[in-house]
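For this view, one protein chain was removed and the others were kept in their places.
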């Protein structure tokens, strides 16, 4: 995947300038008038004006409860919401019936985890296609596999699933370079494995896990009939993820989050194979996800409605669709090439500073979107504070990937992460701001 | 509660005009240029400009992932989000530590229902205060009580909870006037009752259930130590609900939804007693709700963080806060008086049309916000379509309260519901539009 | 109102061939979850013996009990009127044209040659929330056919000339 996309041209200075003009927040100044250098897009992306306009237009012209009501506004709101679903489906290369709107990436992963425990309730799998249904049965002795580089959102829900069902959590380790230890895969994935949940791209290291044809992890999961769940929260803003949903990809479900993908907060996406969604019991229940409700018992609508209880975040879905369209108009191949250029530049500048240590693979082509580093002798939060004082916004801490930090034997790190609007000059500013650190903290800089 | 509030003046024509000017969508025309008459606020309210501006301002000036990151924007975003929590807490008369942001009302009710089943997982109640923890234990033979007038959002999650735990669902019936059958309460609430979940105001009938001091339902639940859960989705936009959270109210948890309360879609609120939130196991898990995460096991932050996994809907929370401020600036006593005036006028006009039958209590003071009716011989959806053709937006169907419709022996109904911006003239237009119905469908009008 | 033409109102008030009849092969019950409306529908098929149509099923009877809005009841009535006694394959053809018209958002006015009285539902296409009403009896009909063993794959083909 990576090599094919590298053929595209990175964004030119002029193009980046044009893109930046579309993001109102980037005009901000901080800390006494310093221009903002926003290198925290891995936490959340900024929003182009078209996204804000799409949301506002929805509220000012078409706002109504979707799928409810017989009037013109309700029709328009439903059209806008379902239109957004079509856009998401196109972005994913999937069918609209496979696209579920959630509130964020975390809800999508929890929804999947709860499917396994809820499947154990009496009658929960009645009528479900057995080829999918049996893959949802999870009990004592069964195993759930994650990796040591997961974001907490793709770790804790599975821990809690194991608590609820008596299944055992196992994990694929990470080596010193921050790569998955696939050599020992057969010690982790086995006959009792029911699900393998892993991230596409590490939110700390930027490592791209191989999920393409011939992926060892996907192959191992398939060999034992385990479901493959992919956390695409960090890849969706940077990469064409359509190969993951292709018919023969071996991936069964995938999650991404709106606010990192140029969309508003409050919206995320779960994609799963139609058959899986049909077999999965509902998670949140209530209005709009039902077929027939009696006091004694209810039956449920087909997916995706089955998983969208209550009045949905229609305006946010419409905003997200505008954000995804923005990304695809620029072209994900070019977005990726742009990211690669930023990555090379950043790694070069950091390598010039021997008092800094970069976490993760040294090869820029193995990475997407984020670089985390530590300054020996200075705490990452203190580094981040100096950067903040220079107008450079980064994230510090364990970035919701605490086990990974433990594995790499650092308590925390400082992370710079990129968006479509990030410029090479901003990376230069990062480097200059970093050069203040040794002086302030008395390192041999 | 009701009598005290009636002392307030209803909104004057001029005031309503001023309010309407704050809602951009109300300027819409529909169906070939007819002015919109929006009588579907029970489904979702329209948003005042201040709400849209607050959201946009957040995105354009302060957008960052809250509670994460060491930079100025992250501080500002966190302040905005936590400031919104303070506003919600004030609106509820509660402490900020008791306010959890959810995606909608439905999620809040599900969160509560899952607390009971998750409490059964090994270790889930470890360290929890037993006076609360024991009230969360639910198993075969235990009982969950709802009412026959619940919205599906406050029925189906409890049905599914019973499926997961083996508990039995029971319900308080409804009489022909749409009032709770409290006379037979002792046949329903008993020693095995663990939770009583009921709505404050029916979304179909507008019936206000008595939850004040001396409330028979609350007293019955308290007598057996059952938790009392209130669905305030329909009351929050119309009534001062602070009495429900008062220290001695007997209510343990309450839910309302942003989009019906002048706020954006994608945000809701769960309030619960601090001790209950502390005892409840988490529901959605992931980032920002943890204390320490290891591959083997995680521990969790105190509430409200424990229940807010992932990047939250910060912009929507900020928008909701602006909406609640808008309501409190007008004054909830006056909002309620306004609603009562609309209610009387609507019931009068409907009573003039003998071919219409109003569902629910004939006394306007027993009702809030919504009037549902049927035209014998014409299907509610056909009635709604004629109204739509006249520019009048209402809801038709079972309004996510199918069992209530079955109880009242109608398959569906047509509902007109009010907002702070609804005018008496709009009710007149409704009546005129209704007068087209007999002619079109050949009734003796 | 362009939605409630005389033909629809007539069918809604006096649904043709209504009531559940014997004999039948299969009975289905379909619900529209948004409004709670229901239809019970029975089909009785017969197989042609000999000739060019040898082995092809014919709809000997279709009977129903429809509880719903004027659009859905009228649609059930028109379904019965247009389909009764005809080869199943032809009724699927009617369905395909009707479906195309209903989901066209008003761009396909329908053709009485192909769908008979069902052209009266052309106005429904402009009200997406009502398309489900008009389709409810037809969805039940297709389901009943399938359960009775008829091949309904032709129903999902695109109609000729569409």
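So that you can tell them apart, the chains are marked A, B and C in the order they are listed, and the count of residues begins at 1 in each.
Simple rule for what comes next: a residue touches a chain if its C-beta (ideal position, glycine included) is under 8 Å from a C-beta of that chain, and two chains touch if they have at least 3 such contacts.
These numbers come from a predicted model, not from an experiment.
J.: Of the chains that are displayed, which are in contact with the missing one across the whole complex?
T.: A, B
J.: Would you indicate which residue among B:44, B:78 or B:372 is in contact with the undisplayed chain?
T.: Spelled out, the listed residue whose C-beta touches the missing chain is B:78.
J.: Of the residues listed, A:50, A:292 or A:440, which one is in contact with the missing chain?
T.: Result: among the candidates, A:440 touches the missing chain.
J.: Where the complex has a chain not shown, which of B:129, B:186, B:291 or B:363 is the residue touching it?
T.: B:291
J.: For chain B, which residues reach the chain that was dropped from this view?
T.: Interface residues of chain B facing the absent chain: 67-70, 74-75, 78-79, 290-292, 301.
J.: Considering the whole complex, not just the chains shown, which residues of chain A touch the missing one?
T.: Those residues of chain A that touch the unshown chain are 378-382, 385-386, 389, 396-398, 402, 405, 411-412, 440-442.
Heads up, the rule we're going with is that only the chains that are shown with their structure count from here on.
J.: Hey, how would you classify the chain contact layout here, line, ring, star, complete or other?
T.: Topology of the interface graph: complete, with all chain pairs in contact.
J.: What is the chain whose Cα centroid lies farthest from the Cα centroid of chain A?
T.: Checked the centroid distances; the maximum from chain A is C.
J.: Between chain B and chain C, what is the separation of their C-alpha centroids in Å?
T.: Taking the average C-alpha coordinate of chain B and of chain C, the gap between them is 40 Å.
J.: Where the CA atoms of chain A average out and where those of chain B average out, how many Å apart are those spots?
T.: Computed from C-alpha means, the inter-chain centre distance equals 31 Å.
J.: Find every residue in chain C that makes contact with two or more other chains and list them.
T.: Residues 34, 127, 130 of chain C each touch two or more of the other chains.
J.: Residue numbers in chain A touching 2 or more other chains?
T.: Within chain A, residues 68-70, 74, 290, 292 contact more than one other chain.
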